[in-house]
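Only a single protein chain was left out; the remaining protein chains are all shown in position.
Order of writing sets the labels: A and B. Residues in every chain begin at 1.
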Amino acid sequence: MPWQPVIGLEVHVQLKTKSKIFSPAPTVFGAEPNVQANVVDLALPGVLPFLNDEVVNMAIKFGLGAHATINKRSVFARKHYFYPDLPKGYQISQNKFPIISGGYIDIPVANDKIKRVKLTRAHLEEDAGKSIHYEGENKSGIDLNRAGMPLLEIVSEPELRSASEAVTFLKTLHNLVQYLDICDGNMQEGSFRCDANISIRLSEEHEFGTRVEIKNINSFKFVEQAINYEIERQTDCIKHSEEIVQETRLFDSAQKVTKSMRSKENAHDYRYFAEPDLPPLLIEQETIDKIRHSMPELPWDKKQRFIEQYELSDYDAAILTADKNIAYYFENVCKETKASNKITANWIAGELMGQLNKTGASIKNCPISANYMAEMLDKIADGTISGKIGKTVFEELWLGKQTVAEIISSKGLSQISDPKELEQVIQEIINKFPSQVGEYKSGKDKLFGFFVGQVMQVTKGRANPGLLQEMLKNLLSK
Amino acid sequence: MQDDANNPEKKVISDEEIKKIAQLSMLNLNQDELEMLKTDFGNTLKLFETLEKKDVDSVEVSYESSKISQPRRNDEVLHDNKTQKQQNADTSPYFNKKTGYFDVPPVIETE
Partner (left out) sequence: MLHKLSLKQLHDGLKNKDFTSKELTGHYLDRIAKHDVNLNSFISVTSEHALAQAQEADKIIQRGEQTGMLTGIPIAQKDIFCTKGIKTTCCSKILAEFTPPYDATVIKKYQENNSIMIGKTNMDEFAMGGSNENSYFGLCANPWDLTRVPGGSSGGSASAVAARLCPGATGTDTGGSIRQPASFCGISGIKPTYGRISRYGMIAFASSLDQAGPMAPSAEDLAIMLQAMAGKDSQDMTSANIEVPNYLSYINESLKGKKVGLPKEFFQDGLDDKIRSKIEDAIEVLKQQGVEFVEISLPNSVLAVPTYYIIGPCEASSNLARYDGVRYGYRTNNPKNLESLYKDSRAEGFGDEVKRRILIGTYALSSGYYDAYYQKAQKIRKVIKEDFDKAFEKVDLILGPTTPSFAYKIGAMTKDPVKMYLGDIFTIPANLAGLPGMSIPVGFSNNMPIGMQLIGKAFAEPEMLNMAHIYQQNTDWHTQIPEKYTT
(Lines give C-alpha, C1' and ligand atoms only; values in the text may rest on other atoms or scores of the structure.)
Protein backbone atom coordinates (compact mmCIF):
# COMPACT_ATOMS: atom_id res chain seq x y z
CA MET A 1 0.00 0.00 0.00
CA PRO A 2 1.49 3.37 -0.91
CA TRP A 3 2.06 5.76 1.95
CA GLN A 4 1.43 9.43 1.54
CA PRO A 5 4.24 11.76 2.57
CA VAL A 6 3.27 15.03 4.23
CA ILE A 7 5.94 17.68 3.84
CA GLY A 8 6.24 21.23 5.08
CA LEU A 9 9.25 23.46 4.53
CA GLU A 10 10.87 26.22 6.56
CA VAL A 11 13.03 28.28 4.29
CA HIS A 12 15.66 30.69 5.57
CA VAL A 13 16.13 33.49 3.12
CA GLN A 14 19.05 35.80 3.78
CA LEU A 15 17.94 39.30 2.88
CA LYS A 16 20.43 41.17 0.74
CA THR A 17 20.84 44.33 2.74
CA LYS A 18 24.10 46.25 2.97
CA SER A 19 24.16 46.18 6.76
CA LYS A 20 22.96 43.70 9.36
CA ILE A 21 19.47 43.49 10.79
CA PHE A 22 20.31 45.15 14.10
CA SER A 23 23.73 46.71 13.56
CA PRO A 24 25.51 48.82 10.94
CA ALA A 25 28.17 46.15 10.30
CA PRO A 26 28.55 44.96 6.70
CA THR A 27 27.06 41.76 5.27
CA VAL A 28 29.70 40.98 2.63
CA PHE A 29 30.41 37.27 2.36
CA GLY A 30 33.85 35.81 2.86
CA ALA A 31 35.57 38.39 5.07
CA GLU A 32 38.29 37.53 7.56
CA PRO A 33 36.75 36.01 10.72
CA ASN A 34 35.10 38.39 13.16
CA VAL A 35 36.06 41.62 11.40
CA GLN A 36 32.45 42.19 10.37
CA ALA A 37 31.03 41.71 13.84
CA ASN A 38 30.63 44.98 15.70
CA VAL A 39 29.85 45.60 19.37
CA VAL A 40 26.19 44.72 18.83
CA ASP A 41 26.94 41.51 16.93
CA LEU A 42 29.48 40.49 19.56
CA ALA A 43 26.86 41.12 22.27
CA LEU A 44 29.13 43.28 24.36
CA PRO A 45 27.59 44.43 27.65
CA GLY A 46 25.14 47.31 27.27
CA VAL A 47 24.59 47.24 23.52
CA LEU A 48 21.11 47.42 22.03
CA PRO A 49 19.68 46.24 18.71
CA PHE A 50 18.59 48.85 16.20
CA LEU A 51 16.31 47.64 13.42
CA ASN A 52 17.34 48.10 9.79
CA ASP A 53 14.48 49.64 7.80
CA GLU A 54 15.41 47.86 4.59
CA VAL A 55 14.87 44.48 6.22
CA VAL A 56 11.30 45.48 6.93
CA ASN A 57 10.80 46.72 3.37
CA MET A 58 12.10 43.45 1.97
CA ALA A 59 9.80 41.42 4.16
CA ILE A 60 6.86 43.53 2.97
CA LYS A 61 7.95 42.96 -0.62
CA PHE A 62 7.90 39.24 -0.03
CA GLY A 63 4.50 39.44 1.61
CA LEU A 64 3.09 41.27 -1.38
CA GLY A 65 4.75 38.84 -3.80
CA ALA A 66 3.32 35.86 -1.94
CA HIS A 67 -0.23 37.26 -1.71
CA ALA A 68 0.14 37.30 2.06
CA THR A 69 -1.06 39.54 4.87
CA ILE A 70 1.39 42.19 5.99
CA ASN A 71 0.83 42.52 9.72
CA LYS A 72 0.85 46.16 10.69
CA ARG A 73 2.00 45.17 14.12
CA SER A 74 4.51 42.44 14.71
CA VAL A 75 6.59 41.69 17.77
CA PHE A 76 10.19 40.59 18.07
CA ALA A 77 10.89 37.91 20.62
CA ARG A 78 13.93 36.37 22.21
CA LYS A 79 14.57 32.70 21.59
CA HIS A 80 16.98 31.34 24.16
CA TYR A 81 19.61 28.66 23.89
CA PHE A 82 23.29 28.51 24.67
CA TYR A 83 25.64 27.93 21.78
CA PRO A 84 29.02 29.53 21.15
CA ASP A 85 27.94 30.93 17.80
CA LEU A 86 24.96 32.67 19.44
CA PRO A 87 26.56 35.64 21.18
CA LYS A 88 23.65 36.91 23.27
CA GLY A 89 22.48 33.49 24.42
CA TYR A 90 19.29 34.26 22.55
CA GLN A 91 18.30 34.88 18.98
CA ILE A 92 16.08 37.82 18.19
CA SER A 93 13.27 36.37 16.14
CA GLN A 94 9.52 36.70 15.89
CA ASN A 95 7.29 34.17 17.56
CA LYS A 96 3.62 34.84 18.19
CA PHE A 97 3.34 37.90 16.01
CA PRO A 98 5.23 37.53 12.72
CA ILE A 99 5.48 40.30 10.14
CA ILE A 100 3.84 38.16 7.43
CA SER A 101 0.90 35.77 7.77
CA GLY A 102 -0.66 33.45 5.22
CA GLY A 103 -0.18 33.77 1.48
CA TYR A 104 0.55 31.13 -1.10
CA ILE A 105 2.85 30.08 -3.91
CA ASP A 106 1.56 28.42 -7.08
CA ILE A 107 3.80 25.68 -8.34
CA PRO A 108 3.67 23.68 -11.57
CA VAL A 109 2.94 19.99 -11.08
CA ALA A 110 2.40 17.05 -13.42
CA ASN A 111 0.07 17.30 -16.43
CA ASP A 112 0.48 21.07 -16.77
CA LYS A 113 -1.45 21.56 -13.56
CA ILE A 114 -0.85 24.21 -10.96
CA LYS A 115 -0.81 23.44 -7.26
CA ARG A 116 -1.40 26.21 -4.77
CA VAL A 117 0.83 25.77 -1.72
CA LYS A 118 -0.27 27.83 1.26
CA LEU A 119 2.20 29.60 3.48
CA THR A 120 1.76 29.69 7.23
CA ARG A 121 3.88 32.73 7.91
CA ALA A 122 7.15 34.51 7.33
CA HIS A 123 9.07 36.17 10.12
CA LEU A 124 12.21 38.22 10.57
CA GLU A 125 15.16 37.02 12.61
CA GLU A 126 18.90 37.29 12.92
CA ASP A 127 21.36 34.63 11.82
CA ALA A 128 23.95 33.09 14.16
CA GLY A 129 27.70 32.88 13.63
CA LYS A 130 29.74 29.83 12.74
CA SER A 131 32.22 27.62 14.45
CA ILE A 132 35.18 25.86 12.88
CA HIS A 133 37.32 23.08 14.22
CA TYR A 134 41.06 23.62 14.29
CA GLU A 135 42.56 20.82 12.25
CA GLY A 136 44.62 18.55 14.50
CA GLU A 137 43.96 20.61 17.60
CA ASN A 138 41.55 20.07 20.43
CA LYS A 139 39.78 23.38 20.05
CA SER A 140 37.33 25.29 17.93
CA GLY A 141 37.14 28.84 16.67
CA ILE A 142 34.11 31.10 16.62
CA ASP A 143 33.46 33.45 13.72
CA LEU A 144 30.66 35.94 14.26
CA ASN A 145 30.66 37.64 10.87
CA ARG A 146 27.37 35.93 10.05
CA ALA A 147 25.86 36.80 13.43
CA GLY A 148 23.13 39.37 12.89
CA MET A 149 22.66 38.76 9.17
CA PRO A 150 19.02 39.41 8.35
CA LEU A 151 16.88 36.34 7.68
CA LEU A 152 13.30 35.96 6.56
CA GLU A 153 12.06 32.54 7.62
CA ILE A 154 9.26 31.40 5.34
CA VAL A 155 7.12 28.55 6.61
CA SER A 156 4.87 26.54 4.32
CA GLU A 157 1.82 24.59 5.33
CA PRO A 158 2.38 20.83 5.26
CA GLU A 159 0.84 20.61 1.81
CA LEU A 160 3.67 19.13 -0.21
CA ARG A 161 3.27 15.47 -1.06
CA SER A 162 6.55 14.38 -2.60
CA ALA A 163 10.22 15.25 -2.68
CA SER A 164 9.89 16.56 -6.20
CA GLU A 165 6.97 18.78 -5.22
CA ALA A 166 9.05 20.12 -2.37
CA VAL A 167 11.90 20.87 -4.74
CA THR A 168 9.56 22.58 -7.21
CA PHE A 169 8.17 24.67 -4.38
CA LEU A 170 11.67 25.60 -3.27
CA LYS A 171 12.74 26.48 -6.80
CA THR A 172 9.67 28.64 -7.27
CA LEU A 173 10.35 30.39 -4.00
CA HIS A 174 14.03 30.73 -4.85
CA ASN A 175 13.06 32.35 -8.12
CA LEU A 176 10.54 34.64 -6.42
CA VAL A 177 12.95 36.05 -3.85
CA GLN A 178 15.42 36.80 -6.60
CA TYR A 179 12.76 38.47 -8.72
CA LEU A 180 11.90 40.56 -5.70
CA ASP A 181 15.58 41.38 -5.37
CA ILE A 182 15.54 40.56 -1.67
CA CYS A 183 17.98 37.62 -1.71
CA ASP A 184 20.99 36.76 -3.83
CA GLY A 185 19.84 33.13 -3.85
CA ASN A 186 23.35 31.81 -3.36
CA MET A 187 22.79 28.41 -1.82
CA GLN A 188 26.44 27.51 -1.49
CA GLU A 189 27.02 30.55 0.66
CA GLY A 190 23.93 29.70 2.66
CA SER A 191 21.81 32.64 1.51
CA PHE A 192 18.91 30.26 0.85
CA ARG A 193 18.58 27.13 2.97
CA CYS A 194 15.80 25.06 4.34
CA ASP A 195 14.52 22.72 7.01
CA ALA A 196 12.01 20.05 6.02
CA ASN A 197 9.27 18.60 8.21
CA ILE A 198 8.24 15.17 7.07
CA SER A 199 5.67 12.66 8.19
CA ILE A 200 3.79 9.93 6.40
CA ARG A 201 0.24 8.69 6.58
CA LEU A 202 -1.91 6.08 4.96
CA SER A 203 -4.00 8.45 2.88
CA GLU A 204 -5.61 11.84 2.67
CA GLU A 205 -8.25 10.85 5.20
CA HIS A 206 -5.82 9.92 7.90
CA GLU A 207 -4.29 12.17 10.49
CA PHE A 208 -0.71 13.33 10.16
CA GLY A 209 1.92 10.91 11.40
CA THR A 210 4.77 11.78 13.73
CA ARG A 211 6.78 14.61 12.31
CA VAL A 212 10.53 14.56 11.80
CA GLU A 213 12.50 17.69 11.08
CA ILE A 214 15.56 17.68 8.86
CA LYS A 215 17.68 20.74 9.46
CA ASN A 216 19.78 22.97 7.27
CA ILE A 217 19.67 21.51 3.79
CA ASN A 218 21.41 23.79 1.34
CA SER A 219 20.87 22.44 -2.16
CA PHE A 220 17.90 21.36 -4.24
CA LYS A 221 19.52 18.01 -4.85
CA PHE A 222 20.03 17.39 -1.14
CA VAL A 223 16.46 18.39 -0.38
CA GLU A 224 15.23 15.77 -2.81
CA GLN A 225 17.60 13.12 -1.50
CA ALA A 226 16.95 13.90 2.15
CA ILE A 227 13.19 13.82 1.78
CA ASN A 228 13.20 10.64 -0.26
CA TYR A 229 15.47 8.95 2.24
CA GLU A 230 13.29 10.07 5.10
CA ILE A 231 10.08 8.89 3.43
CA GLU A 232 11.64 5.50 2.90
CA ARG A 233 13.00 5.35 6.43
CA GLN A 234 9.66 6.23 7.97
CA THR A 235 7.79 3.79 5.75
CA ASP A 236 10.21 1.08 6.83
CA CYS A 237 9.68 1.98 10.46
CA ILE A 238 5.96 1.53 10.08
CA LYS A 239 6.31 -1.70 8.15
CA HIS A 240 8.44 -3.09 10.93
CA SER A 241 6.08 -1.70 13.57
CA GLU A 242 8.79 0.56 14.89
CA GLU A 243 7.89 3.84 16.44
CA ILE A 244 8.76 7.01 14.56
CA VAL A 245 10.37 9.39 17.04
CA GLN A 246 9.58 13.08 16.84
CA GLU A 247 13.06 14.49 16.48
CA THR A 248 15.46 16.64 14.54
CA ARG A 249 17.71 14.92 12.05
CA LEU A 250 20.58 16.07 9.92
CA PHE A 251 21.20 15.12 6.30
CA ASP A 252 24.56 13.56 5.60
CA SER A 253 25.11 14.45 1.98
CA ALA A 254 28.04 12.08 1.55
CA GLN A 255 26.15 8.99 2.67
CA LYS A 256 22.81 10.36 1.49
CA VAL A 257 21.10 9.48 4.75
CA THR A 258 19.48 11.44 7.56
CA LYS A 259 20.89 10.99 11.03
CA SER A 260 19.37 11.65 14.41
CA MET A 261 20.83 14.55 16.37
CA ARG A 262 21.61 13.86 20.00
CA SER A 263 18.51 13.86 22.13
CA LYS A 264 19.85 16.81 24.15
CA GLU A 265 19.55 18.98 21.09
CA ASN A 266 15.88 18.12 21.04
CA ALA A 267 15.38 19.07 24.67
CA HIS A 268 15.44 22.79 23.97
CA ASP A 269 13.25 25.05 25.98
CA TYR A 270 13.46 28.31 24.10
CA ARG A 271 11.76 30.46 26.74
CA TYR A 272 10.43 32.96 24.22
CA PHE A 273 9.37 36.36 25.44
CA ALA A 274 8.77 39.69 23.73
CA GLU A 275 12.08 41.48 23.07
CA PRO A 276 12.06 44.43 25.49
CA ASP A 277 14.84 46.22 23.60
CA LEU A 278 12.70 46.62 20.49
CA PRO A 279 9.27 48.20 20.46
CA PRO A 280 6.66 46.29 18.44
CA LEU A 281 7.25 46.76 14.75
CA LEU A 282 4.50 49.02 13.48
CA ILE A 283 4.05 49.37 9.73
CA GLU A 284 2.05 52.20 8.24
CA GLN A 285 -0.29 51.56 5.30
CA GLU A 286 1.63 54.25 3.45
CA THR A 287 4.81 52.17 3.57
CA ILE A 288 3.00 49.13 2.20
CA ASP A 289 1.41 51.17 -0.59
CA LYS A 290 4.72 52.67 -1.56
CA ILE A 291 6.31 49.26 -1.85
CA ARG A 292 3.31 47.87 -3.70
CA HIS A 293 3.72 50.54 -6.34
CA SER A 294 7.37 49.79 -6.85
CA MET A 295 7.00 46.02 -7.03
CA PRO A 296 8.95 44.37 -9.82
CA GLU A 297 7.18 42.08 -12.29
CA LEU A 298 6.76 38.68 -10.66
CA PRO A 299 7.82 35.43 -12.35
CA TRP A 300 4.28 34.24 -13.11
CA ASP A 301 3.34 37.63 -14.55
CA LYS A 302 6.45 37.71 -16.64
CA LYS A 303 5.77 34.24 -17.95
CA GLN A 304 2.27 35.23 -18.99
CA ARG A 305 3.61 38.33 -20.69
CA PHE A 306 6.24 36.28 -22.57
CA ILE A 307 3.52 33.99 -23.83
CA GLU A 308 1.51 36.93 -25.09
CA GLN A 309 4.14 39.41 -26.16
CA TYR A 310 6.67 37.02 -27.69
CA GLU A 311 4.16 34.34 -28.67
CA LEU A 312 6.15 31.70 -26.88
CA SER A 313 4.86 28.35 -25.80
CA ASP A 314 4.01 27.87 -22.16
CA TYR A 315 7.02 25.59 -21.91
CA ASP A 316 9.49 28.07 -23.39
CA ALA A 317 8.10 30.93 -21.35
CA ALA A 318 8.45 28.88 -18.19
CA ILE A 319 12.07 28.04 -18.92
CA LEU A 320 13.00 31.60 -19.81
CA THR A 321 11.37 33.13 -16.74
CA ALA A 322 12.65 30.57 -14.27
CA ASP A 323 15.59 32.88 -13.71
CA LYS A 324 14.95 36.57 -13.88
CA ASN A 325 18.40 37.24 -15.29
CA ILE A 326 17.79 34.80 -18.14
CA ALA A 327 14.48 36.51 -18.80
CA TYR A 328 16.21 39.85 -18.83
CA TYR A 329 18.84 38.52 -21.22
CA PHE A 330 16.18 37.10 -23.50
CA GLU A 331 14.36 40.39 -23.69
CA ASN A 332 17.56 42.25 -24.44
CA VAL A 333 18.42 39.89 -27.27
CA CYS A 334 14.90 40.17 -28.67
CA LYS A 335 15.21 43.92 -28.71
CA GLU A 336 18.39 43.77 -30.78
CA THR A 337 17.89 40.91 -33.17
CA LYS A 338 15.98 40.42 -36.39
CA ALA A 339 15.68 36.71 -35.61
CA SER A 340 12.25 35.43 -34.65
CA ASN A 341 11.34 35.22 -30.97
CA LYS A 342 10.97 31.48 -31.25
CA ILE A 343 14.49 31.08 -32.64
CA THR A 344 15.89 33.44 -30.02
CA ALA A 345 14.09 31.46 -27.32
CA ASN A 346 15.44 28.19 -28.69
CA TRP A 347 18.98 29.45 -28.70
CA ILE A 348 18.82 30.83 -25.17
CA ALA A 349 16.91 27.95 -23.63
CA GLY A 350 18.98 25.40 -25.54
CA GLU A 351 22.50 26.35 -26.43
CA LEU A 352 23.09 29.13 -23.90
CA MET A 353 21.46 27.57 -20.84
CA GLY A 354 23.09 24.25 -21.71
CA GLN A 355 26.47 25.88 -21.76
CA LEU A 356 25.76 27.74 -18.49
CA ASN A 357 24.76 24.50 -16.86
CA LYS A 358 27.75 22.63 -18.21
CA THR A 359 30.27 25.24 -17.08
CA GLY A 360 28.47 26.29 -13.92
CA ALA A 361 28.70 29.92 -15.07
CA SER A 362 25.97 32.37 -14.18
CA ILE A 363 24.05 34.40 -16.70
CA LYS A 364 25.21 37.54 -14.93
CA ASN A 365 28.80 36.96 -16.00
CA CYS A 366 27.97 35.16 -19.19
CA PRO A 367 30.86 35.66 -21.66
CA ILE A 368 28.42 36.21 -24.52
CA SER A 369 26.72 39.55 -24.15
CA ALA A 370 23.15 39.98 -25.29
CA ASN A 371 24.47 42.17 -28.09
CA TYR A 372 26.74 39.48 -29.47
CA MET A 373 24.01 36.92 -29.16
CA ALA A 374 21.70 39.20 -31.12
CA GLU A 375 24.35 39.82 -33.76
CA MET A 376 24.95 36.11 -34.20
CA LEU A 377 21.24 35.42 -34.51
CA ASP A 378 21.08 38.18 -37.13
CA LYS A 379 23.78 36.46 -39.16
CA ILE A 380 21.72 33.30 -39.12
CA ALA A 381 18.58 35.18 -39.98
CA ASP A 382 20.14 36.96 -42.94
CA GLY A 383 21.78 33.78 -44.17
CA THR A 384 25.39 34.82 -43.57
CA ILE A 385 25.81 31.65 -41.59
CA SER A 386 23.71 28.57 -41.21
CA GLY A 387 22.14 27.55 -37.95
CA LYS A 388 24.60 24.72 -37.71
CA ILE A 389 27.56 27.03 -38.24
CA GLY A 390 25.95 29.23 -35.64
CA LYS A 391 26.84 26.63 -33.05
CA THR A 392 30.49 26.92 -34.00
CA VAL A 393 30.28 30.68 -33.77
CA PHE A 394 28.56 30.32 -30.40
CA GLU A 395 31.36 28.15 -29.08
CA GLU A 396 33.94 30.66 -30.24
CA LEU A 397 31.99 33.53 -28.73
CA TRP A 398 31.88 31.68 -25.41
CA LEU A 399 35.68 31.91 -25.29
CA GLY A 400 35.16 35.63 -25.26
CA LYS A 401 38.05 36.55 -27.53
CA GLN A 402 36.50 37.65 -30.81
CA THR A 403 33.50 39.46 -32.14
CA VAL A 404 30.91 37.68 -34.26
CA ALA A 405 32.28 39.23 -37.44
CA GLU A 406 35.85 38.34 -36.56
CA ILE A 407 34.95 34.73 -35.92
CA ILE A 408 33.04 34.41 -39.16
CA SER A 409 35.76 35.95 -41.26
CA SER A 410 38.80 34.44 -39.55
CA LYS A 411 37.35 30.96 -39.65
CA GLY A 412 35.82 31.47 -43.04
CA LEU A 413 32.46 30.51 -41.70
CA SER A 414 30.25 32.70 -43.79
CA GLN A 415 27.63 30.82 -45.72
CA ILE A 416 28.03 30.23 -49.47
CA SER A 417 24.99 31.92 -50.86
CA ASP A 418 26.51 32.89 -54.14
CA PRO A 419 24.82 30.62 -56.76
CA LYS A 420 27.89 30.67 -58.99
CA GLU A 421 30.21 29.54 -56.29
CA LEU A 422 27.78 26.90 -55.14
CA GLU A 423 27.09 25.68 -58.65
CA GLN A 424 30.78 25.06 -59.08
CA VAL A 425 30.89 22.86 -56.01
CA ILE A 426 27.73 20.98 -56.94
CA GLN A 427 29.05 20.37 -60.42
CA GLU A 428 32.26 18.93 -58.97
CA ILE A 429 30.27 16.50 -56.86
CA ILE A 430 28.06 15.46 -59.77
CA ASN A 431 31.16 14.79 -61.76
CA LYS A 432 32.74 12.86 -58.96
CA PHE A 433 29.85 10.44 -58.40
CA PRO A 434 28.44 9.56 -61.86
CA SER A 435 26.99 6.19 -60.80
CA GLN A 436 25.10 7.72 -57.87
CA VAL A 437 23.75 10.37 -60.21
CA GLY A 438 22.51 7.61 -62.45
CA GLU A 439 20.83 5.81 -59.61
CA TYR A 440 19.19 9.03 -58.44
CA LYS A 441 17.89 9.76 -61.83
CA SER A 442 16.44 6.28 -62.07
CA GLY A 443 14.27 7.07 -59.08
CA LYS A 444 16.39 6.49 -55.99
CA ASP A 445 15.28 9.78 -54.35
CA LYS A 446 16.95 8.93 -51.09
CA LEU A 447 20.32 9.62 -52.63
CA PHE A 448 19.49 13.34 -52.58
CA GLY A 449 20.67 13.46 -48.98
CA PHE A 450 23.94 11.86 -50.02
CA PHE A 451 24.64 14.73 -52.41
CA VAL A 452 23.72 17.33 -49.80
CA GLY A 453 26.13 15.66 -47.40
CA GLN A 454 28.92 15.65 -49.97
CA VAL A 455 28.47 19.35 -50.69
CA MET A 456 28.42 20.18 -47.02
CA GLN A 457 31.55 18.16 -46.47
CA VAL A 458 33.39 20.02 -49.20
CA THR A 459 32.12 23.41 -48.05
CA LYS A 460 32.63 22.57 -44.39
CA GLY A 461 28.96 23.09 -43.82
CA ARG A 462 28.92 26.59 -45.19
CA ALA A 463 26.59 26.01 -48.12
CA ASN A 464 23.36 27.90 -47.74
CA PRO A 465 21.00 25.00 -47.14
CA GLY A 466 17.99 26.50 -48.91
CA LEU A 467 19.94 27.50 -51.95
CA LEU A 468 21.71 24.17 -52.00
CA GLN A 469 18.43 22.26 -52.01
CA GLU A 470 17.09 24.26 -54.87
CA MET A 471 20.23 24.22 -57.01
CA LEU A 472 21.01 20.59 -56.36
CA LYS A 473 17.53 19.58 -57.47
CA ASN A 474 17.92 21.60 -60.66
CA LEU A 475 21.38 20.43 -61.52
CA LEU A 476 20.64 16.78 -60.81
CA SER A 477 17.61 16.85 -63.01
CA LYS A 478 19.56 18.23 -65.96
CA MET B 1 18.40 29.74 56.24
CA GLN B 2 19.32 26.18 57.15
CA ASP B 3 16.28 26.17 59.40
CA ASP B 4 14.10 27.08 56.49
CA ALA B 5 15.55 24.28 54.44
CA ASN B 6 14.28 21.84 57.01
CA ASN B 7 10.85 23.33 56.95
CA PRO B 8 8.91 21.05 54.63
CA GLU B 9 6.30 23.71 53.98
CA LYS B 10 8.80 25.88 52.20
CA LYS B 11 10.19 23.16 49.97
CA VAL B 12 8.18 23.74 46.89
CA ILE B 13 10.76 22.80 44.33
CA SER B 14 12.44 19.44 43.94
CA ASP B 15 16.14 18.72 43.55
CA GLU B 16 15.46 17.45 40.11
CA GLU B 17 13.63 20.58 39.09
CA ILE B 18 16.29 22.95 40.36
CA LYS B 19 18.94 20.88 38.59
CA LYS B 20 16.98 21.13 35.37
CA ILE B 21 16.70 24.88 35.78
CA ALA B 22 20.42 25.13 36.56
CA GLN B 23 21.13 23.21 33.37
CA LEU B 24 18.90 25.53 31.34
CA SER B 25 20.66 28.48 32.99
CA MET B 26 24.09 26.98 32.32
CA LEU B 27 25.13 27.27 35.95
CA ASN B 28 27.22 24.65 37.67
CA LEU B 29 26.01 24.46 41.25
CA ASN B 30 27.62 22.52 44.06
CA GLN B 31 25.53 20.77 46.70
CA ASP B 32 25.66 23.64 49.20
CA GLU B 33 24.65 26.18 46.63
CA LEU B 34 21.93 23.90 45.44
CA GLU B 35 20.50 23.65 48.95
CA MET B 36 20.72 27.36 49.55
CA LEU B 37 19.25 28.31 46.22
CA LYS B 38 16.53 25.75 46.59
CA THR B 39 15.44 27.32 49.86
CA ASP B 40 15.54 30.85 48.48
CA PHE B 41 13.77 29.61 45.42
CA GLY B 42 11.02 28.18 47.54
CA ASN B 43 10.64 31.42 49.47
CA THR B 44 10.49 33.40 46.28
CA LEU B 45 7.82 31.12 44.88
CA LYS B 46 5.88 31.67 48.10
CA LEU B 47 6.09 35.39 47.44
CA PHE B 48 4.67 34.78 43.98
CA GLU B 49 1.69 32.96 45.45
CA THR B 50 0.04 36.29 46.25
CA LEU B 51 -0.47 36.71 42.52
CA GLU B 52 -2.50 33.55 42.21
CA LYS B 53 -5.61 35.12 43.66
CA LYS B 54 -5.60 38.01 41.23
CA ASP B 55 -7.86 37.34 38.27
CA VAL B 56 -6.41 38.94 35.16
CA ASP B 57 -7.73 36.48 32.59
CA SER B 58 -9.47 39.22 30.67
CA VAL B 59 -6.43 41.52 30.61
CA GLU B 60 -4.66 41.77 27.28
CA VAL B 61 -0.93 42.23 27.44
CA SER B 62 0.37 44.98 25.23
CA TYR B 63 3.98 45.81 24.77
CA GLU B 64 3.91 49.19 23.13
CA SER B 65 4.32 52.46 24.87
CA SER B 66 3.45 54.31 21.71
CA LYS B 67 1.08 53.93 18.79
CA ILE B 68 3.51 55.64 16.46
CA SER B 69 6.15 53.51 14.80
CA GLN B 70 9.67 54.11 16.04
CA PRO B 71 12.13 55.42 13.45
CA ARG B 72 14.23 52.64 11.98
CA ARG B 73 17.84 52.67 10.90
CA ASN B 74 18.76 53.38 7.27
CA ASP B 75 20.53 50.48 5.63
CA GLU B 76 24.00 51.97 5.87
CA VAL B 77 27.31 50.45 6.81
CA LEU B 78 29.14 52.29 9.56
CA HIS B 79 32.03 50.02 10.20
CA ASP B 80 35.70 49.50 9.59
CA ASN B 81 36.99 45.94 9.39
CA LYS B 82 40.54 46.84 10.36
CA THR B 83 39.49 48.78 13.43
CA GLN B 84 37.21 45.93 14.40
CA LYS B 85 40.06 43.44 14.29
CA GLN B 86 42.14 45.60 16.60
CA GLN B 87 39.16 46.09 18.86
CA ASN B 88 38.59 42.35 19.08
CA ALA B 89 42.20 41.88 20.10
CA ASP B 90 41.96 44.64 22.70
CA THR B 91 38.64 43.55 24.18
CA SER B 92 38.96 39.81 24.26
CA PRO B 93 41.60 37.62 25.85
CA TYR B 94 40.18 34.72 23.85
CA PHE B 95 40.64 36.35 20.47
CA ASN B 96 43.24 34.46 18.46
CA LYS B 97 45.23 37.15 16.68
CA LYS B 98 46.69 34.64 14.28
CA THR B 99 43.48 33.08 13.06
CA GLY B 100 40.98 35.81 13.91
CA TYR B 101 38.70 33.41 15.77
CA PHE B 102 37.53 33.42 19.36
CA ASP B 103 39.01 30.18 20.63
CA VAL B 104 36.89 27.78 22.64
CA PRO B 105 37.02 24.11 23.58
CA PRO B 106 35.87 21.89 20.74
CA VAL B 107 32.33 22.53 19.61
CA ILE B 108 31.16 18.99 19.14
CA GLU B 109 29.28 18.74 15.92
CA THR B 110 26.10 16.84 16.42
CA GLU B 111 26.01 13.59 14.59
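Definition applied: a contact is a pair of C-beta atoms (placed from the backbone, for glycine too) under 8 Å apart; a residue touches a chain by one contact, two chains touch by 3 or more.
Just so we're clear, the structure is a prediction, and the values are computed from it rather than from any experiment.
Q: Considering all chains of the complex, which shown ones does the missing chain contact?
A: The chain that is not shown is in contact with A, B.
Q: Which one, A:Glu137, A:Asp277, A:Asp382 or A:Glu395, makes contact with the chain that was left out?
A: Once the missing chain is taken into account, the touching residue is A:Asp277.
Q: For the chain left out of this view, which of A:Lys16, A:Lys61, A:His80 or A:Arg249 touches it?
A: Hidden-chain contact among the options goes to A:His80.
Q: Which subunit A residues would touch the chain omitted from the figure, given the whole complex?
A: Per the touch rule, subunit A residues meeting the hidden chain are 39, 42-51, 78, 80, 82, 84, 87-90, 140, 142, 144, 269, 271-273, 276-279.
Q: Contact with the hidden chain only, please: which subunit B residues?
A: 1, 18, 21-22, 24-29, 33, 36-37, 40-41, 43-44, 46-51, 54, 56, 59-62, 65-66, 68, 70-71, 73, 87, 90-95, 102, 104-108
What we mean here is this: only the chains that are shown with their structure count from here on.
Q: Roughly how far is subunit A from subunit B, going centre to centre by Cα mean, in whole Å?
A: Going by mean C-alpha positions, subunit A sits 41 Å from subunit B.
Q: Quick one: which bits of subunit B touch subunit A in the complex? Just the residue numbers, please.
A: 24, 26, 63-70, 72-79, 81-82, 84-85, 88, 91, 95-96, 99-107, 109-111
Q: Residues of subunit A touching subunit B in their complex?
A: Per the stated touch rule, the residues are 17-19, 24-26, 31-38, 42, 44, 50-56, 73, 75, 82, 84-85, 131-134, 138-144, 250, 259, 261-262, 265, 269, 271, 274, 279-284.
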